[in-house]
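The structure that follows is given in the form of structure tokens.
All protein chains but one are shown in place.
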Amino acid sequence: MNKSITGTALLVLLLALVPLAGSRYLIYLVTEIQIFALFALSFNLLLGYGGLISFGHAAWFSIGAYASAILLTTLGWPFLLAFPAAVAVTALAAALIGYFCVKLTEIYFSMLTLAFGQLVWAIAFKWVSVTGGDTGFIGVAVPEFLDSPVRFFYFSLCVVLLCATVLWVIVRSAYGMTLVATRENRNRAEFIGVNVRRVQLVAFTLAGTFAGVAGALFTVFNHSVFVETAWWSTSAEVMIMSILGGVGSFVGPVIGAAVLIFLDRTVTEYTQYWPSVMGVILLAVLFFMPTGIAGFLNRRRGGTRR
Amino acid sequence: MFDNPVLLFIQLMNGLSLGMNLFIISSGLTLILGVLRVLNFAHGAFFMLGGYVCFTLVGAFDMSPMGFWLAVIGSALALGALAWIIERLMLRHLYHRDHLYQLLFTYALVLLIGDLVKVGWGSSVLSVSFPPGLDGATNLGVAYYPSYRLLLCVIGVLVGLGLWYFVNRTRAGRLVRAARQDREMLESLGINVGRIYLWVFVAGSAIAGMGGALAAPAIALAPGMDAEIVVECFIIAIIGGLGSLGGAFLGSLILGLLNAFGVLLIPEFEIVLIYLMMVLVLLIRPWGLLGKPEAGYR
Amino acid sequence: MSKKTTALLVCAAVTAAMASHPALAEEQEIRIGALYATSGPCLIFGESALKGHQMLVDKVNAEGGIDGRKVVTVHRDSKCNPAEATAAARDMIAKDGVDFLVGGISSSEGQAISEVAKQEGVIYVASIPKTTEMTSPEYFHRHLFRAAANTNTEGKSAAIIVDKLGWDKVCTLLLDYSYGYSLDESFTAHLQKIRPDAQIINQEWPKFGTTDYTAYITKTMGAGCDGVFSNIWGGIFPAFAKQAKPFGFFDQLEFVSAGEVGAPLVSENMGKDMPAGIWTNSYELFYYPDTPEHNAYVKELKDYLGSEHPPSWPSTGYIAAKWVLEGVRAAGDVNADAVIAALEGLTIDTPIGKQTMRASDHQANRGQFWGQMSDSEDESYPYKVLNPVEYVPADDLMD
Partner (left out) sequence: MSVLTINDLGMNFSGFQALDGISLTLQEGERHAILGPNGAGKTTFFNCLTGQIIPTRGVVSYKGRRITGLSPSRIVRRGIGRSFQRINIYPQMSVFENVQVAMIAHEGMSFRLFRKAEALFREETLQMLELVNLTEDETVTAGLMSYGKQKQLELAIALCSEPELLLLDEPTAGMSPQETLDSIALIADIAEQRQLTLLFTEHDMHVVFTIADRISVLHHGELVASGTPQEIRANDDVRTIYLGGYADDAA
């Protein structure tokens, strides 16, 4: 156990040194990786631990993003109030919509999350006066203490690490084990007295909340919110990050996010056919590394329990 | 606007013809979804590829009177062949795997086919003109209506009847229905379910290719056209009932009529309305209007 | 967090650091970041505009650069997505050390890049985005310049033509997103001013991303107007026209279209399906005007692209790059403040005539070519052309 703690501590220390490397590109790159790593971790709570395939996880990312933009700019709330409020709004939305989604199972659950995700996109697209419509919500009022790449890097790092730790504790908690049980065998879970739907609703709300945090961070990072983030391709992207990284391990999605964002930034410099590169990588993972990068590494080391 | 009966009639025809057009396109998706239980994101890409192949073939047959129709058949065959290769080489190794992997496989196809089109046909907007004699309108007594769209209605109904007849009246069709119900049971009876899956995937893709070719004259072929159509196909599949051909027919009609009459009633919110309808159907009848609930489970 | 996975993350971070060391910017270099989409639905424009940009840069470098300074273009793909455009713009500034940004196609991309330019203090010349929102007091900042015509110019030019055609009952067919809304504003206001008794009796708003326009076509035909003002732009116009033709839409109604449907490439793609008699615009036309600067540009473009009838989109990239280079020439330095001061009020020669950059809101008085689609007399070009055609200047239409 302590082996992985020292490993994590080393990594966090290294991450903290990134801004000192003096390259703003690296700061922007790692900041974006942090945000999408949190987004992927929140998604994997549902997929890896709960066995629930959501096609609409981008809905929470964009609700968190729009909520923070509106609270910060249109309503002019102070940041330390607006940020948590945006996350709370997302949590509420996730709980409300989750209540309906967990009523369904298997492909119907996925389809309902897709439908709600697209509904969020359509509302964001049409509600021009509030969300800026297809042009997006441009020019978010970012507070002074966050207005430099380095300062925001550290703020984002702290928030992401805090959320990751909370997620880490949750997946190893009594609830976490119960959630895994509902994935392993829904029927048996019901027969040990567990209300499976409520367990899944809690997971859905938690996943939505942490996705909302990532969305709110993305707003401050970009100083704007774009309606494209609510389109289903964003939900597909976060799913690919988790699969690429390995849904079977807690850190899998983080690796998947890092690899995908890094490739996304660099491959396009060399070729306009980056979609094919992504397609080939996806095929390679599907056929040769089904447990993703983390799973592949773990298996090579004797495969410990996640 | 309701006082103008001619306009109402024409809007109805618009809705019906769009519905039939959408049915031709989405029927392939429903067939594959129903039997293989694979959510084929690449269906839109097959549709797009069908349009581009038709463009090339029309050019090759350089508009001999039957040129267009040969191109349509050619596109269907081309997509069927491509589907055959994809299934044999890759997809069939994923059947025993979790649905997620099949789904991501089709998403990888979307990325690859998108670039294939860009390399093969370049990135500019291409246009296939109407087959000779069908670029005008026919007099329906009440009003003139574009002949090509009327023909699409007929073809749509024919495809519907053809599929219905195949699935319900032929021996192969019975096997397909059985494969949909219980794959293990069929395998235990010694029936090569793999071959059924292959031919269903090939047929579904061929229909999508044909749909692309038939739609080509009425739309512009451009990169990215696959993304829009695939969401509409999913909406149709859900409203009608996952895997139910009758459902796809009904879902297509509903979407077509909604598009036609949405313009008259609520143009502002049509885009929101469609997704709201998708949500409501899933909540009230998850298995869709004509679908059957799977297990009698609570 | 197993040992092995942390090792992997460490080496990923290190390789990123090495690859990220900003290229050492020698004094003399002028580094321009060209943000044009080369993938995604709008790549038609991105690829073409980038070629125009590259053509000018190659020519300038061949002539020894600007006062001896070599011009370097760094291209990143914005993928027709504002979030990607934001990330690409940031990387260009942070990693590739660009001094200027050009590009952006849709208004959302334009706004996104403008926001990054504001934060990073880098000059951004918008090549294609037309939304007036970008240069509105709320979003305008001193590092932003716009080479493209804006929706005021386009909407008012269309109103002038509608007035000239003498329509009394007007219909509109505008796509249901910001481009449609801003055109509606400028067109309606100007029409009210120059033709008070003209009435807009029916407005259709086709859904974003729709592929079937028949419902809007027949409703518009049923409204009983003299003509239709539409912004169904060049990329999707072929689908609309082919669906409208069988209904006799273009026989019954006159048609004025914004969105560069007059671009030669659109005519070529549509061939005989392109309806004759419609009025529309284009950024540039290889066959008009017959001026020395324009003929020289067209010849260069023919050689550069190796096509007899070059498209109009390269002119957008060409002119935006020209503004940057002339700005540096006038300022004698790549320093942002110096170039901003030099650009304000600067007049430059472009293939489509003289352009002046307004000091007040950093917009060039970019006009557009408007004309009526008719058959071309030139046998080697069997497609429809704009004839009659004229360049509608923007000076009193921009606001």
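Letters A, B and C name the chains as they come in the text, with residue numbers starting at 1 for each one.
Assume a residue touches a chain if its C-beta (ideal position, glycine included) is under 8 Å from a C-beta of that chain, and two chains touch if they have at least 3 such contacts.
Note that the coordinates shown come from a computational prediction; the quantities given were computed from them, not determined experimentally.
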Contact with the hidden chain (one of A:17, A:80 or A:177): A:177
Interface with the unshown chain - residue positions in chain A: 169-170, 172-178, 180-181, 184-185, 187-196, 198-199, 202, 206, 305
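In this text, only the chains that are shown with their structure count from here on.
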Distance from the mean Cα position of chain B to that of chain A, given in whole angstrom: 33
Overlap residues in chain A, where contacts from two or more other chains coincide: 125, 273, 275
Residue numbers of chain B (touch at least two other chains): 118, 227, 268, 271
Complex contact set, residues of chain B against chain A: 37, 39, 90, 93-94, 97, 99-101, 104-105, 107-112, 114-115, 118-119, 227, 231, 234, 238, 242, 268-269, 271-272, 274-276, 278-279, 282-283, 286-287
Contacting residues of chain A [partner chain C, same complex]: 3-5, 7-8, 10-11, 14-15, 18, 21, 23-30, 32, 125, 128, 133-136, 138-139, 222-224, 226-229, 249-251, 254-255, 258-259, 262, 265-266, 268-269, 272-275, 293-294, 297-298, 300-301, 304
Complex interface listing, chain A residues touching chain B: 47, 53, 100, 103-104, 106-108, 110-112, 114-116, 118-119, 122-123, 125-126, 232-233, 236, 239-240, 243, 273, 275-276, 278-280, 282-283, 286-287, 290
